[in-house]
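One protein chain omitted, others in place.
Should a chain be cited, it is by its letter among A and B, assigned in written order, with residues numbered from 1 in that chain.
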Amino acid sequence: MKTFDTAEAVKSIAVLTVLLGLSTFLMIVFHDFVESHRPKVEESVRVILEQVLPGAAEFKPVFDEQDQVLYYEAFSREGRKKGYGFIFSGLGMWGEIRYSGGLDLDFRLTGVKILKQEETPGLGSRIEEPWFQEQFKGLAAGELEFTKHGGKIDGITGVTTTCEAVVEAIKVEMTRIAGYAGG
Amino acid sequence: MARSCWYEFRKGIWGKHPVFCLLLGLCTTLAVSIRVENAVAMGIATICILSAANTVISLLRKAIPHTVHLPVFLVVIATFVTLVEVFLKGFLPDIHKALGIYLPLIVVNCIVLARAEAHASKHGPLSAFLDGAGMGTGYAIGIVLIAVIRETWGTGMIVIRGVTLLRVGILPAEIMVLPPGGFLVMGLLLALFAFLERRIR
Partner (left out) sequence: MSNYLSIFLTGLFLKNFVLVMFLGLCAFFGVSKETKPALGMGVTVTAVMTFATPITWALYHHILKPLDLTYLWIMTFILIIATFVEMAEYIIRKTSPGLYRTMGIYLPLVASNCAILGAALLNISWGHTLAESIVFGFSGGLGFSLVMLIMSGIRERMELADVPVSFKGAPLAFIIGGLLSMVFMHYFGVFRI
(Lines give C-alpha, C1' and ligand atoms only; values in the text may rest on other atoms or scores of the structure.)
Protein backbone atom coordinates (compact mmCIF):
# COMPACT_ATOMS: atom_id res chain seq x y z
CA MET A 1 0.00 0.00 0.00
CA LYS A 2 1.24 3.49 -0.79
CA THR A 3 1.97 5.52 2.34
CA PHE A 4 0.24 8.87 2.22
CA ASP A 5 2.54 11.80 2.94
CA THR A 6 0.51 14.99 3.28
CA ALA A 7 3.44 17.30 2.77
CA GLU A 8 4.44 15.61 -0.43
CA ALA A 9 0.85 15.51 -1.65
CA VAL A 10 0.43 19.23 -1.11
CA LYS A 11 3.73 19.96 -2.78
CA SER A 12 2.78 17.73 -5.71
CA ILE A 13 -0.52 19.47 -6.26
CA ALA A 14 1.06 22.90 -5.91
CA VAL A 15 3.82 22.15 -8.39
CA LEU A 16 1.38 20.72 -10.90
CA THR A 17 -1.05 23.61 -10.58
CA VAL A 18 1.64 26.24 -11.00
CA LEU A 19 3.10 24.42 -13.95
CA LEU A 20 -0.29 23.98 -15.60
CA GLY A 21 -1.09 27.62 -15.08
CA LEU A 22 2.18 28.71 -16.65
CA SER A 23 1.84 26.38 -19.64
CA THR A 24 -1.76 27.34 -20.31
CA PHE A 25 -0.80 31.00 -20.19
CA LEU A 26 2.09 30.38 -22.56
CA MET A 27 -0.05 28.43 -25.01
CA ILE A 28 -2.82 30.99 -25.07
CA VAL A 29 -0.41 33.88 -25.57
CA PHE A 30 1.41 32.08 -28.35
CA HIS A 31 -1.83 31.11 -30.02
CA ASP A 32 -3.07 34.70 -30.07
CA PHE A 33 0.29 35.82 -31.40
CA VAL A 34 0.17 33.31 -34.25
CA GLU A 35 -3.45 34.16 -35.04
CA SER A 36 -2.70 37.83 -35.44
CA HIS A 37 0.42 37.31 -37.52
CA ARG A 38 -0.44 34.48 -39.76
CA PRO A 39 -0.89 35.08 -43.48
CA LYS A 40 -4.40 36.12 -44.38
CA VAL A 41 -6.59 34.31 -46.89
CA GLU A 42 -5.32 34.09 -50.43
CA GLU A 43 -5.83 37.08 -52.67
CA SER A 44 -8.06 35.17 -55.04
CA VAL A 45 -10.47 34.29 -52.26
CA ARG A 46 -10.53 37.88 -51.05
CA VAL A 47 -11.21 39.24 -54.52
CA ILE A 48 -14.09 36.81 -55.01
CA LEU A 49 -15.72 37.40 -51.66
CA GLU A 50 -15.37 41.18 -51.78
CA GLN A 51 -17.74 41.19 -54.72
CA VAL A 52 -20.55 39.52 -52.86
CA LEU A 53 -19.93 41.07 -49.46
CA PRO A 54 -19.78 44.82 -50.00
CA GLY A 55 -17.98 46.61 -47.22
CA ALA A 56 -16.01 43.61 -46.03
CA ALA A 57 -12.24 43.97 -45.91
CA GLU A 58 -11.03 40.87 -44.05
CA PHE A 59 -12.03 37.26 -44.43
CA LYS A 60 -11.22 34.49 -42.02
CA PRO A 61 -11.76 30.85 -42.93
CA VAL A 62 -13.47 28.57 -40.46
CA PHE A 63 -12.15 25.01 -40.52
CA ASP A 64 -13.59 21.68 -39.51
CA GLU A 65 -11.62 19.01 -37.64
CA GLN A 66 -9.96 17.86 -40.83
CA ASP A 67 -8.71 21.31 -41.81
CA GLN A 68 -11.25 21.74 -44.61
CA VAL A 69 -12.80 25.16 -45.04
CA LEU A 70 -16.41 25.21 -43.89
CA TYR A 71 -17.11 28.87 -44.68
CA TYR A 72 -15.54 32.31 -44.24
CA GLU A 73 -16.24 34.98 -41.68
CA ALA A 74 -16.27 38.52 -43.02
CA PHE A 75 -15.04 41.55 -41.10
CA SER A 76 -15.06 45.26 -41.78
CA ARG A 77 -11.82 47.23 -41.89
CA GLU A 78 -12.31 48.09 -38.23
CA GLY A 79 -12.56 44.42 -37.33
CA ARG A 80 -16.29 44.21 -36.75
CA LYS A 81 -17.97 41.08 -37.99
CA LYS A 82 -20.13 41.80 -40.98
CA GLY A 83 -21.31 38.35 -41.98
CA TYR A 84 -20.25 35.18 -43.74
CA GLY A 85 -18.95 34.17 -47.14
CA PHE A 86 -18.99 30.96 -49.07
CA ILE A 87 -17.35 29.55 -52.15
CA PHE A 88 -18.43 26.10 -53.22
CA SER A 89 -19.26 23.90 -56.17
CA GLY A 90 -22.48 22.10 -56.92
CA LEU A 91 -23.92 20.00 -59.69
CA GLY A 92 -25.75 21.62 -62.56
CA MET A 93 -27.47 19.81 -65.38
CA TRP A 94 -24.38 19.41 -67.52
CA GLY A 95 -21.51 19.92 -65.14
CA GLU A 96 -20.19 21.71 -62.13
CA ILE A 97 -21.48 25.12 -61.12
CA ARG A 98 -19.22 27.17 -58.90
CA TYR A 99 -20.89 29.67 -56.59
CA SER A 100 -19.72 32.46 -54.34
CA GLY A 101 -22.00 34.29 -52.00
CA GLY A 102 -22.25 36.40 -48.91
CA LEU A 103 -24.56 36.39 -45.94
CA ASP A 104 -25.21 39.15 -43.46
CA LEU A 105 -25.37 38.51 -39.73
CA ASP A 106 -29.01 37.42 -40.05
CA PHE A 107 -28.01 34.89 -42.68
CA ARG A 108 -29.68 36.82 -45.48
CA LEU A 109 -27.88 36.89 -48.80
CA THR A 110 -25.85 40.02 -49.51
CA GLY A 111 -25.03 38.76 -52.95
CA VAL A 112 -24.56 35.71 -55.09
CA LYS A 113 -22.25 35.15 -58.01
CA ILE A 114 -21.98 32.29 -60.44
CA LEU A 115 -18.22 31.91 -60.93
CA LYS A 116 -18.22 29.04 -63.37
CA GLN A 117 -20.77 26.86 -65.13
CA GLU A 118 -20.97 24.36 -67.94
CA GLU A 119 -24.67 24.61 -68.82
CA THR A 120 -26.19 24.88 -72.28
CA PRO A 121 -25.06 28.13 -73.94
CA GLY A 122 -28.03 30.47 -74.40
CA LEU A 123 -30.19 28.50 -72.03
CA GLY A 124 -28.73 27.26 -68.76
CA SER A 125 -25.77 29.61 -69.08
CA ARG A 126 -28.18 32.49 -68.61
CA ILE A 127 -27.90 31.97 -64.88
CA GLU A 128 -24.77 34.12 -65.22
CA GLU A 129 -26.84 37.10 -66.27
CA PRO A 130 -26.71 39.89 -63.66
CA TRP A 131 -30.48 40.20 -63.23
CA PHE A 132 -30.80 36.54 -62.27
CA GLN A 133 -28.11 36.76 -59.59
CA GLU A 134 -29.40 40.14 -58.32
CA GLN A 135 -32.71 38.61 -57.28
CA PHE A 136 -31.09 36.64 -54.49
CA LYS A 137 -30.07 39.74 -52.58
CA GLY A 138 -31.72 40.20 -49.24
CA LEU A 139 -33.41 36.81 -49.19
CA ALA A 140 -33.23 34.34 -46.32
CA ALA A 141 -32.91 30.59 -46.96
CA GLY A 142 -36.58 30.04 -46.33
CA GLU A 143 -37.52 32.67 -48.91
CA LEU A 144 -35.67 30.99 -51.77
CA GLU A 145 -38.72 30.02 -53.78
CA PHE A 146 -39.74 30.58 -57.39
CA THR A 147 -42.42 33.16 -58.18
CA LYS A 148 -44.57 30.45 -59.71
CA HIS A 149 -44.66 28.90 -56.24
CA GLY A 150 -45.34 32.19 -54.54
CA GLY A 151 -41.75 33.19 -53.92
CA LYS A 152 -39.48 35.95 -55.13
CA ILE A 153 -37.22 34.29 -57.67
CA ASP A 154 -38.02 34.45 -61.35
CA GLY A 155 -36.88 31.42 -63.19
CA ILE A 156 -35.67 31.44 -66.76
CA THR A 157 -38.14 30.11 -69.30
CA GLY A 158 -37.12 26.72 -70.56
CA VAL A 159 -34.31 26.37 -68.02
CA THR A 160 -36.15 24.75 -65.15
CA THR A 161 -33.61 22.10 -64.14
CA THR A 162 -30.60 24.38 -63.95
CA CYS A 163 -32.46 27.13 -62.10
CA GLU A 164 -33.83 24.69 -59.59
CA ALA A 165 -30.36 23.24 -59.07
CA VAL A 166 -28.98 26.72 -58.42
CA VAL A 167 -31.68 27.69 -55.94
CA GLU A 168 -31.44 24.38 -54.14
CA ALA A 169 -27.65 24.53 -53.89
CA ILE A 170 -27.67 28.05 -52.49
CA LYS A 171 -30.45 27.23 -50.05
CA VAL A 172 -28.60 24.16 -48.75
CA GLU A 173 -25.35 26.08 -48.35
CA MET A 174 -27.04 28.92 -46.48
CA THR A 175 -28.76 26.52 -44.13
CA ARG A 176 -25.51 24.64 -43.57
CA ILE A 177 -23.59 27.77 -42.66
CA ALA A 178 -26.41 29.03 -40.45
CA GLY A 179 -26.21 25.68 -38.69
CA TYR A 180 -22.51 25.98 -38.00
CA ALA A 181 -22.37 29.69 -37.30
CA GLY A 182 -25.75 30.26 -35.74
CA GLY A 183 -25.02 27.71 -33.09
CA MET B 1 33.54 12.88 -14.70
CA ALA B 2 30.81 14.27 -16.96
CA ARG B 3 30.82 12.83 -20.41
CA SER B 4 31.88 15.14 -23.19
CA CYS B 5 29.33 17.32 -24.89
CA TRP B 6 29.99 15.69 -28.21
CA TYR B 7 29.23 12.26 -26.74
CA GLU B 8 25.91 13.44 -25.34
CA PHE B 9 24.93 14.67 -28.76
CA ARG B 10 26.24 11.96 -31.00
CA LYS B 11 25.02 8.99 -29.02
CA GLY B 12 21.55 9.65 -30.37
CA ILE B 13 22.87 9.23 -33.88
CA TRP B 14 25.34 6.41 -33.44
CA GLY B 15 25.42 4.02 -30.56
CA LYS B 16 22.07 4.47 -28.91
CA HIS B 17 19.87 5.32 -31.85
CA PRO B 18 16.34 5.87 -30.58
CA VAL B 19 14.57 4.21 -33.47
CA PHE B 20 16.89 1.49 -34.73
CA CYS B 21 18.58 0.58 -31.45
CA LEU B 22 16.11 1.32 -28.72
CA LEU B 23 13.00 0.80 -30.86
CA LEU B 24 11.29 3.89 -29.51
CA GLY B 25 8.96 6.32 -31.21
CA LEU B 26 7.80 3.76 -33.73
CA CYS B 27 4.27 5.07 -34.17
CA THR B 28 5.28 8.41 -35.59
CA THR B 29 8.23 7.00 -37.50
CA LEU B 30 6.27 4.50 -39.53
CA ALA B 31 3.21 6.69 -39.97
CA VAL B 32 4.94 9.79 -41.28
CA SER B 33 7.61 8.13 -43.39
CA ILE B 34 5.50 7.91 -46.51
CA ARG B 35 6.86 11.09 -48.02
CA VAL B 36 10.25 12.65 -47.46
CA GLU B 37 8.70 16.11 -47.20
CA ASN B 38 6.57 15.11 -44.23
CA ALA B 39 9.36 13.10 -42.65
CA VAL B 40 11.65 16.12 -42.68
CA ALA B 41 8.96 18.25 -41.05
CA MET B 42 8.31 15.61 -38.41
CA GLY B 43 12.03 15.26 -37.79
CA ILE B 44 12.55 18.97 -37.27
CA ALA B 45 9.50 19.20 -35.02
CA THR B 46 10.80 16.31 -32.91
CA ILE B 47 14.26 17.81 -32.55
CA CYS B 48 12.75 21.09 -31.33
CA ILE B 49 10.32 19.48 -28.94
CA LEU B 50 12.79 16.96 -27.57
CA SER B 51 15.53 19.54 -26.94
CA ALA B 52 13.17 22.07 -25.41
CA ALA B 53 11.31 19.60 -23.21
CA ASN B 54 14.53 17.96 -22.02
CA THR B 55 16.03 21.32 -21.10
CA VAL B 56 12.99 22.52 -19.19
CA ILE B 57 12.56 19.24 -17.34
CA SER B 58 16.21 19.30 -16.42
CA LEU B 59 15.87 22.84 -15.06
CA LEU B 60 12.88 21.78 -13.00
CA ARG B 61 14.24 18.46 -11.89
CA LYS B 62 14.95 19.44 -8.31
CA ALA B 63 11.46 20.86 -7.78
CA ILE B 64 9.43 17.90 -8.97
CA PRO B 65 8.12 15.56 -6.25
CA HIS B 66 8.43 11.97 -7.31
CA THR B 67 4.73 11.14 -7.14
CA VAL B 68 3.85 13.59 -9.87
CA HIS B 69 6.91 13.26 -12.05
CA LEU B 70 5.01 11.69 -14.94
CA PRO B 71 2.21 14.30 -15.13
CA VAL B 72 4.84 17.03 -14.92
CA PHE B 73 6.72 15.52 -17.86
CA LEU B 74 3.49 15.26 -19.80
CA VAL B 75 2.54 18.87 -19.11
CA VAL B 76 5.93 20.20 -20.19
CA ILE B 77 6.04 18.06 -23.32
CA ALA B 78 2.41 18.79 -24.19
CA THR B 79 3.08 22.52 -23.94
CA PHE B 80 5.87 22.38 -26.49
CA VAL B 81 3.94 20.07 -28.78
CA THR B 82 0.98 22.46 -28.67
CA LEU B 83 3.23 25.41 -29.48
CA VAL B 84 4.56 23.57 -32.51
CA GLU B 85 1.07 22.56 -33.62
CA VAL B 86 -0.28 26.10 -33.28
CA PHE B 87 2.71 27.43 -35.21
CA LEU B 88 2.31 24.93 -38.04
CA LYS B 89 -1.43 25.42 -38.27
CA GLY B 90 -0.97 29.16 -38.65
CA PHE B 91 2.07 29.39 -40.91
CA LEU B 92 2.40 26.03 -42.63
CA PRO B 93 -1.13 24.61 -42.77
CA ASP B 94 -0.44 22.07 -45.51
CA ILE B 95 2.34 20.51 -43.43
CA HIS B 96 0.08 20.55 -40.41
CA LYS B 97 -2.55 18.67 -42.40
CA ALA B 98 0.03 16.19 -43.70
CA LEU B 99 1.31 15.33 -40.23
CA GLY B 100 -2.23 14.89 -38.97
CA ILE B 101 -2.69 13.34 -35.56
CA TYR B 102 0.91 12.15 -35.47
CA LEU B 103 2.19 15.57 -34.46
CA PRO B 104 0.10 15.62 -31.26
CA LEU B 105 1.19 12.04 -30.66
CA ILE B 106 4.74 13.26 -30.03
CA VAL B 107 3.42 13.92 -26.52
CA VAL B 108 3.30 10.20 -25.83
CA ASN B 109 6.17 9.42 -28.14
CA CYS B 110 8.23 6.88 -26.25
CA ILE B 111 11.45 8.68 -27.13
CA VAL B 112 10.47 11.94 -25.50
CA LEU B 113 9.18 10.38 -22.31
CA ALA B 114 12.05 7.89 -22.09
CA ARG B 115 14.69 10.61 -22.42
CA ALA B 116 12.90 12.77 -19.87
CA GLU B 117 12.82 9.89 -17.43
CA ALA B 118 16.23 8.43 -18.10
CA HIS B 119 18.32 11.50 -18.71
CA ALA B 120 16.76 14.93 -18.34
CA SER B 121 15.54 14.35 -14.81
CA LYS B 122 19.01 13.31 -13.71
CA HIS B 123 21.38 15.65 -15.49
CA GLY B 124 22.04 19.33 -15.93
CA PRO B 125 20.37 21.49 -18.58
CA LEU B 126 23.22 21.55 -21.06
CA SER B 127 23.61 17.81 -21.01
CA ALA B 128 19.86 17.37 -21.26
CA PHE B 129 19.66 19.76 -24.19
CA LEU B 130 22.41 17.94 -26.07
CA ASP B 131 20.85 14.60 -25.31
CA GLY B 132 17.52 15.84 -26.67
CA ALA B 133 19.09 17.40 -29.75
CA GLY B 134 21.14 14.30 -30.44
CA MET B 135 18.28 11.87 -30.00
CA GLY B 136 16.08 14.13 -32.08
CA THR B 137 18.64 14.33 -34.86
CA GLY B 138 19.10 10.57 -34.80
CA TYR B 139 15.34 10.17 -35.02
CA ALA B 140 15.14 12.67 -37.87
CA ILE B 141 17.83 10.87 -39.82
CA GLY B 142 16.04 7.59 -39.20
CA ILE B 143 12.61 8.74 -40.30
CA VAL B 144 13.98 10.50 -43.38
CA LEU B 145 15.96 7.40 -44.33
CA ILE B 146 12.85 5.25 -44.14
CA ALA B 147 10.89 7.86 -46.06
CA VAL B 148 13.50 8.04 -48.81
CA ILE B 149 13.29 4.28 -49.25
CA ARG B 150 9.51 4.17 -49.12
CA GLU B 151 8.85 7.09 -51.40
CA THR B 152 11.40 6.02 -53.98
CA TRP B 153 10.41 2.37 -53.97
CA GLY B 154 6.73 3.17 -53.76
CA THR B 155 6.37 6.00 -56.28
CA GLY B 156 9.62 6.05 -58.21
CA MET B 157 10.38 9.63 -57.27
CA ILE B 158 10.87 12.07 -54.44
CA VAL B 159 8.84 15.26 -54.57
CA ILE B 160 9.42 18.05 -52.06
CA ARG B 161 7.22 21.15 -52.07
CA GLY B 162 6.22 20.42 -55.65
CA VAL B 163 9.79 20.04 -56.86
CA THR B 164 10.76 16.59 -58.12
CA LEU B 165 14.16 15.91 -56.63
CA LEU B 166 14.75 12.41 -57.80
CA ARG B 167 13.29 10.19 -60.42
CA VAL B 168 14.22 6.54 -60.59
CA GLY B 169 13.32 4.37 -63.54
CA ILE B 170 11.82 1.44 -61.68
CA LEU B 171 8.38 -0.02 -61.54
CA PRO B 172 7.06 1.38 -58.27
CA ALA B 173 5.65 -0.95 -55.63
CA GLU B 174 2.71 0.93 -54.23
CA ILE B 175 2.63 -1.24 -51.14
CA MET B 176 5.65 0.69 -49.94
CA VAL B 177 3.68 3.87 -49.42
CA LEU B 178 0.90 1.98 -47.69
CA PRO B 179 1.04 0.88 -44.04
CA PRO B 180 2.45 -2.61 -44.70
CA GLY B 181 5.37 -1.00 -46.48
CA GLY B 182 6.34 0.82 -43.32
CA PHE B 183 6.62 -2.40 -41.39
CA LEU B 184 8.47 -4.19 -44.17
CA VAL B 185 11.04 -1.45 -44.73
CA MET B 186 11.65 -1.21 -41.00
CA GLY B 187 12.12 -4.95 -40.72
CA LEU B 188 14.52 -5.03 -43.64
CA LEU B 189 16.52 -2.09 -42.30
CA LEU B 190 16.78 -3.66 -38.86
CA ALA B 191 17.98 -6.90 -40.41
CA LEU B 192 20.51 -4.96 -42.46
CA PHE B 193 21.82 -3.14 -39.40
CA ALA B 194 22.03 -6.38 -37.45
CA PHE B 195 23.99 -7.92 -40.30
CA LEU B 196 26.36 -4.93 -40.53
CA GLU B 197 26.84 -4.91 -36.79
CA ARG B 198 27.89 -8.52 -36.77
CA ARG B 199 30.27 -7.87 -39.63
CA ILE B 200 31.89 -5.00 -37.78
CA ARG B 201 32.51 -7.09 -34.67
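One rule holds in what follows: a contact is a pair of C-beta atoms (placed from the backbone, for glycine too) under 8 Å apart; a residue touches a chain by one contact, two chains touch by 3 or more.
Note that this is a predicted model, so its numbers are computed, not measured.
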{"item": "Full-complex contact with the absent chain, from B:Val36, B:Ile64 or B:Ala78", "value": "B:Ala78"}
{"item": "Candidate in contact with the missing chain, chosen from B:His66, B:Arg161 or B:Arg198", "value": "B:Arg198"}
{"item": "Hidden partner interface residues of chain B, rising order", "value": "23-24, 26-28, 30-31, 70-71, 74-75, 78-79, 81-82, 85-86, 89, 100-102, 104-105, 107-110, 113, 175, 178-184, 186-188, 190-192, 194-195, 198"}
{"item": "Residue numbers in chain A that touch the chain omitted from display", "value": "23-24, 27-28, 31, 64-66"}
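Operating definition for what follows: only the chains that are shown with their structure count from here on.
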{"item": "Mean-CA-position distance for chain B and chain A (Å)", "value": "38"}
{"item": "Of chain B, residues touching chain A in the complex", "value": "60, 63-68, 71-72, 75-76, 78-79, 82-83, 86-87, 89-91, 93, 96-97"}
{"item": "Contacting residues of chain A [partner chain B, same complex]", "value": "8-9, 11-13, 15-16, 19-20, 23, 26-27, 30-31, 34-35, 37-39, 66-67"}
